[in-house]
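Yeah, one chain of the complex is gone here, protein chain that is, but the others are all in their spots.
For chain A:
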Amino acid sequence: MPFSDYERVVLAHGGGGRVMQRLIRDLFVAAFGGAALERGHDGAVLRPRGPIAVTTDAFTVSPRTFPGGDLGSLAVHGTVNDLAMCGARPLALTASFILEEGLELRELATLVEHMAAAARSCGVEVVTGDTKVVERGKGDGVFITTTGVGELLVDPPPGPERLAPGDAIVVSGPIGEHGVAVLAAREGLSLEPPLVSDAGPVHAAALALVEACEVHCLRDPTRGGLASVLAELATASGSSMHIREADVPVRPAVADTCELLGLDPLYVACEGRFVAFVPAAQVDDALACLRRSGCEQAAHIGALGPASADPLVFAESALGGRRILDLLSSEQLPRIC
């Protein structure tokens, strides 16, 4: 243990004394590096050249390590992705940790290393942070909150207010892998072959798209999945949306597991996918751009209809039936009487 005499987090790690100083210096500063952190000051100074986007996200996931990622990488990718959804190139992140007394320091070190690696690979620096320790039983191991600042690439940036009737709906890749992989890991389900989360950065592809096309809106379908994002945006746009389920990419392993668990893949979370809304005339350009950017399975899944007083999301099944994708209460409450 280079950074501590302890094997587990103790209250002193948040106490402001030497135990805490050593944790910060030997773990956080060592991992994240960078000039800003090494100044040892309470805040960082950024000098953006133009309009900036800011986003913040608190991260918790159970289990903290899952196939394809962990809480540390998730805390970077989630915020980087949110900046990208604003059409912004990520500049800097802040990170704040709430640690529960008793957390193994070895695990914390691994999470922090993965966070640092994720930040480096996204080309974004962690410029300032904070640590608190709560008593045993008052936290779920570790919570990480990251705030991101990014430079807008286009102005006005993509946003729900720019959605227009007729816009094409494009999804960047197969959906539902994160949610199913985490669920399987949490419940100890042995899936064959095992499912790997899609968690990862999307900013390269999303920003390439923003530069290549007139992108009206970008959104990453995290909690509640694709269906919930579309339902929210339909309300925001005042237009109904129509998607073809057969065109939504879903890997067979995800489809099979969802079928077994009685889940609808359209409602399962992704952490490395996004939905883009572009003018219908630019949909081919958008798909070509995404494919060049590594999103081989990007797909055109539907379109916005005309303005409607009661905007709904319609999903057409492969058999021709149509259903409505609602924002659900997110409890799995049976409805079939």
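Couple of notes before you dig in:
Assume a contact is a pair of C-beta atoms (placed from the backbone, for glycine too) under 8 Å apart; a residue touches a chain by one contact, two chains touch by 3 or more; residues count from 1.
The rule is short, and it goes like this: contacts and distances are computed from a predicted model.
Per the UniProt record, the chain missing from the shown structure is "Carbamoyltransferase", taken from the list "3-isopropylmalate dehydratase small subunit", "Septum site-determining protein MinD", "TRAP transporter large permease protein" or "Carbamoyltransferase". Across the entire complex, the residue among A:24, A:117, A:134 or A:261 in touch with the chain not shown is A:261. From the options A:106, A:138, A:292 or A:323, the residue with contact to the unseen chain in the full assembly is A:323. Residues of chain A that touch the chain left out of the display are 183, 186-187, 189, 259-262, 310, 312, 314-315, 319-324, 326, 328-329, 331-337.
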